[in-house]
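Read the structure below first, then the notes.
Omission of a single protein chain aside, the complex is shown with its protein chains in their original locations.
Let's look at chain A:
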Amino acid sequence: MSNFFSLLYNELFKIYIRKSTWVMYIILGLIAVGGAIIISSFDDVQPTEYTDNWKEELQEENEALHKDNEEFGYSFNDDRIMKNEYLLENDIRPLNYGAWQYTLENVGLVAIVSLLTIIIGSSIISNEYKWGTIKLLLIRPISRNIILLSKFIAIFVFGLFTMIYLFLVSMLGGAVFFGFEGFNPSTVIMTANGIEYVPIVGEVMSEYGYRIVNLIMMTTLAFMISTIFKNSSIAIGVGIFLLMGGNIITGIFSQYEWSKYLLFANLDLKMYETGNILIEGMTLGFSITMLIVYFVVFVALAWLFFNKRDIVNQ
């Protein structure tokens, strides 16, 4: 099995030795820090700094928020107001905005991590065809299954590294521009059961974690497509389209009962926590089963095509 780690090392080496990978990391890094730079350079979007007088400050804030609501005739500040009231009722000093909260808000950037992972997943096999190195790879005393597996795992190791990178850059950017709230701060959040006071670390983990489901499924789909067609452009295209458009597709079909069997209907497991279940009758168990079924089908198809194929020029 020591050999398997050599294969994994080889695959990661080929990913990280290329300049294009580092360009992707630089861009992701800039976007992750960019938000902090923008927020901190405009005065009117600066987060409030609470002092020892925080109770008064919270009350003032709520009054201002109520006023806003009335002015716009729409209660878009209700969450904020309820959270503030909860803090006042329970005598909890609010947390000043800092690295953790910034990182939590950056969770949307997981979509970019997904995008990069899809790109890597779409090209890890097809590049070997493009470079002509597939021949040299497949004449070694290693079965094709193992080669395929090493590549598949390398994709997700890349995804994991990139995720950690996003987290670290966000924390660092947040800490530099807003300060650090400490190692294990808590905050108030909205859940299906109302407002709760929880450690922010757990919240970050769960928010990022839920989005990994989408990352894994779309990457596996793109990996399968590129393995079958030996072409990364189709796979990247389909992967990105579905990554971005999955919700729209689900929206279109959600009136039909059968749409719960669609992959996209099952990607957002957070709905079972918040209670906004897409189609009645869906359960967490159902969604996990559907995800596993799709995953197995994608992997099996990739495996079938990779294993059976005669290796010829394009």
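The criterion applied here is as follows: contacts are C-beta pairs under 8 Å (C-beta built on N, C-alpha and C of every residue); 3 or more make two chains touch, one makes a residue touch a chain; residues count from 1.
Everything that follows uses one rule, which is that contacts and distances are computed from a predicted model.
UniProt lists the omitted chain of the complex under the protein name "ABC transporter ATP-binding protein" (options: "Urease accessory protein UreG", "Sulfide dehydrogenase (Flavocytochrome c) flavoprotein chain", "Acetolactate synthase" or "ABC transporter ATP-binding protein"). Of A:I39, A:I92, A:A111 or A:L138, it is A:L138 that touches the chain left out of the display. Counting the whole complex, the residues of chain A in touch with the unshown chain are 2-3, 6-7, 9-10, 13-14, 17-19, 131-133, 135-143, 310-313.
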